[in-house]
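A single protein chain has been omitted; all remaining protein chains appear in their positions.
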Amino acid sequence: MMDSTSLPERIRRDFPVLQRQVHGKPLVYLDNAASAQKPLAVIEGQREYLSNYHANIHRGAHHLAQLATEAFEGARNSLATHIGAADSKEVIFTSGSTDAINLVAHSWGRSNLSKGDVVLVTRMEHHANIVPWQMVCEATGARLEPVNVHADGTLDLEHFHAALERFQPKLVAMVHASNTLGTINPVTDLCRAAKAAGALTLVDGSQALPHMAVDVQAIGCDFYVATAHKAYGPTGIGFLWGKEDHLNAMPPWRGGGEMIQRVSFEGTTYNTLPHKFEAGTPHISGGIAFGIAISWMNAIGMDDIAAHEAELVAHAHNAIGSVKGVRIVGTAPQKVGVVSLIADGIHPYDMGTLLDGQGIAVRTGHHCTEPLMDHLGLESGTLRMSFAAYTTTREIDIAVAGLERALAMLR
Amino acid sequence: MMDSTSLPERIRRDFPVLQRQVHGKPLVYLDNAASAQKPLAVIEGQREYLSNYHANIHRGAHHLAQLATEAFEGARNSLATHIGAADSKEVIFTSGSTDAINLVAHSWGRSNLSKGDVVLVTRMEHHANIVPWQMVCEATGARLEPVNVHADGTLDLEHFHAALERFQPKLVAMVHASNTLGTINPVTDLCRAAKAAGALTLVDGSQALPHMAVDVQAIGCDFYVATAHKAYGPTGIGFLWGKEDHLNAMPPWRGGGEMIQRVSFEGTTYNTLPHKFEAGTPHISGGIAFGIAISWMNAIGMDDIAAHEAELVAHAHNAIGSVKGVRIVGTAPQKVGVVSLIADGIHPYDMGTLLDGQGIAVRTGHHCTEPLMDHLGLESGTLRMSFAAYTTTREIDIAVAGLERALAMLR
Amino acid sequence: MPSNHPLIESRQQEVIEDFSVFDDWMDKYEHLIDLGKDVPTIDDARKTDEHLIKGCQSRVWLAADETEDGGVVFTADSDAIITKGLVGLMVRVLSNAPAQAIAEADLHFLDAIGLHQHLSPTRSNGLASMVQQMRLYAAALAARQS
Partner (left out) sequence: MPSNHPLIESRQQEVIEDFSVFDDWMDKYEHLIDLGKDVPTIDDARKTDEHLIKGCQSRVWLAADETEDGGVVFTADSDAIITKGLVGLMVRVLSNAPAQAIAEADLHFLDAIGLHQHLSPTRSNGLASMVQQMRLYAAALAARQS
């Protein structure tokens, strides 16, 4: 493995936005968990597609349609290989993680859940992995049960196992890595236990895909979702991976073009995977650019990215630890590049605003994890710094110095 | 009004792809109804966003998030103004027309339809405006009834009015302009009649938005949908417009971030319009670029585009009319730039393949309107040439000459 | 562009003058924070859900009372100090003015002092909703008066 400290140096010039200034200061972008910046390869790949071979895909007998289809399906193949899918038809393009979870909730959920059934989630889920289940529970009479989280941001495993035993859930939906705490959950173990208890599993990999190698078969889950824009890819695209048997058994969700075999007013038959779940013209340029983002990450190497980010987290924990009156929220031993913090008597919004004034972009608030904030008693949320492959320790130092300046002003 | 023949000359250089060759011949792109090509303003606007101010929108307290949010919401405003919405919060971004129709089918449909209710559609609908209704009918016990189409491609108005009276439908869903026939339906009259019969109306404007000025309030419909990629915009984005009262009364469809007010395991409350229907991170770059496409069209002028395309249609009808053994399918007096044809004893796929060999991109088959093909007895579909603002009469001449060559080879 | 009631306009000019000495972003915020510390806050007894405006980022409480001469007095607070400073500026400009003048006020001062982004509804700090409620209250009152 190469020297990971040199990683940002090598790749920063790939990111045009990192050269810009904000309020007259060089941008320090630490809001990567909300959305990562895009490398030139992705930006230019999308431009090249739109400039040179855009056409609607599938069923087109002309040359551009062929080129576009091959590129789009090539992206599906890259993605399938990247996550260790058994077959590329197990990869369904969606408009993001939220859309992917809703697909499972609407399609699998409405046809498999009924009164008294339980869906188990954790209290550290993103709203995207809570609200769709609340909605399907309301529609079917099933019940949503949450597993507790320890004060250090790790999952309460005892509670998890007890809940499995007690509720015998039909489905366990869990985040691979928490967007608020950074915690990496032991998803392989959790899926094994859930499976043993007779439950299907859905893993929300939105915060895992950009940060580590993902192998859905090694994890042993039934469904896995992620979103491109957090993984150096474009907006408006993500995917659902599911085991072929499950996907085959599930009814379609959205109706329209592409997802049909034959349409008539007497009766309509549906297409095979993956098309059955991809109604309408897909986000072609997004799919292609997502494939490029995956290749870009692999060219660096997921292990090198993970190692670099582990170093960043250690550095940030250290630096923030020395700031008086500040507490890090989420100190699990295994974390992705996410560091949440609070300061005594200071509102995160005030800190965030003053960091922005110094060109430092962080996110404040509940990070779409209100139940977690309630659970941890953090009414005003946290200030979150989140990292990417291009983040430097120097940027973290600037942010921590900026934080100290902000605190001095606010106290 | 300016001289419309000069329109393509003025704008063709805006489209990089129109400079390319296919199979050694200059590309003649006549597959615009499947998807239009993108002007530089759209391509570069998207690139500029991704290079310079990408961030996740809403709720972000930092500068980039602010810039991105303003651009995205600015696009919503442009769109709202363009279609004459009463308020921009009536414009819901979706991933396309298909997604927008599914939103209405799932949200409005499942909460308003029940056994015995009727949804009325026409036999010239795209699958996107049939299959979602079939699915919601199956789920609710409602029934889907189709209105006939005359041999010339116009709607059977007598049948339409009789069906309104006979079925008293809850909803009438109709295409503004047919993607297969080009027919522009008299949607204002149809909506007035439907309303008088107590029905809500949904107009599928996928093929209208690129070709003519659209005013949803003048049309008098309750819902209007369209997709960006057919209107010079990017892939992966479209919109649903709905009257505020309807949208307010409808339950959310997808759950997740953005669409909530407050989430807890005890109970979740939903956000207001438009956010209630926009769960998850939206297709930010797509929304912004969609706004640019709208501005691009307005800079030309929708009336000039419509006039130019009317000229193209007349020219094509003329030129094709002189080809022996060829019949135009769809000769309504009011048409958008779409010309379908068949040739005696010749399969459309063969013609399309041989046109492709000459660099001419057309589409063949059922164009996602199988029920229409069945209705008109066109088992193998048609060959469709479809036009855009940049299409020239010369290109049509090349295509017709290419068609004659293909027919000579095939006979 | 609506012309403001002289009272509201002169108060806005005061605020603009106040801030004109700061050209550095951080100095401006320093001043805002000082204002936030000073703002006469709402009675704790009125910090109820009824008076709460829930922004996603910070919370704002607003109470409005009719004065004897048909004007409106606002008191307000926020849990974030920068929002509180901004809330204070809004109260300073709009409180104790005729209802009609409040309802129609053209609030250009935030733009002039370079803090206009805080009024963006997407900022979710509660400020935009607060201003909207101030206007709605005043408009309702003005309607009753006329």
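Here the chain labels run A, B and C in written order, and each chain numbers its own residues starting at 1.
The rule is short, and it goes like this: contacts are C-beta pairs under 8 Å (C-beta built on N, C-alpha and C of every residue); 3 or more make two chains touch, one makes a residue touch a chain.
Since we're looking at a predicted model, the values are computed, not measured.
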Fill in the blank from the handout: Omitted chain touches shown chains A, B
Practice task
Could you tell me which of A:7, A:30, A:43 or A:61 touches the chain that is not displayed?
Solution key: A:61
Problem - Touching the absent chain when the full complex is considered, from A:69, A:148, A:264 or A:298 - result: A:69
Fill in the blank from the handout: Note that subunit B touches the chain not displayed via residues 23-24, 347, 349-350, 352-354, 357-358, 364-366, 380-381, 405, 409-410
Practice task
Determine and list the subunit A residues touching the chain excluded from the picture.
Solution key: 57-61, 66, 69-70, 73, 261-262
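Everything that follows uses one rule, which is that only the chains that are shown with their structure count from here on.
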Handout entry: Separation of mean Cα positions, subunit B and subunit A [Å, integer]
Key = 31
Practice task
Return the distance between the CA-based centres of subunit A and subunit C, expressed in whole Å.
Solution key: 38
Problem - Residues within subunit A bordering two or more other chains - result: 23, 349, 352-353, 364-365
Fill in the blank from the handout: Multi-partner residues in subunit C (2 or more other chains touched) are 56-57, 124-125
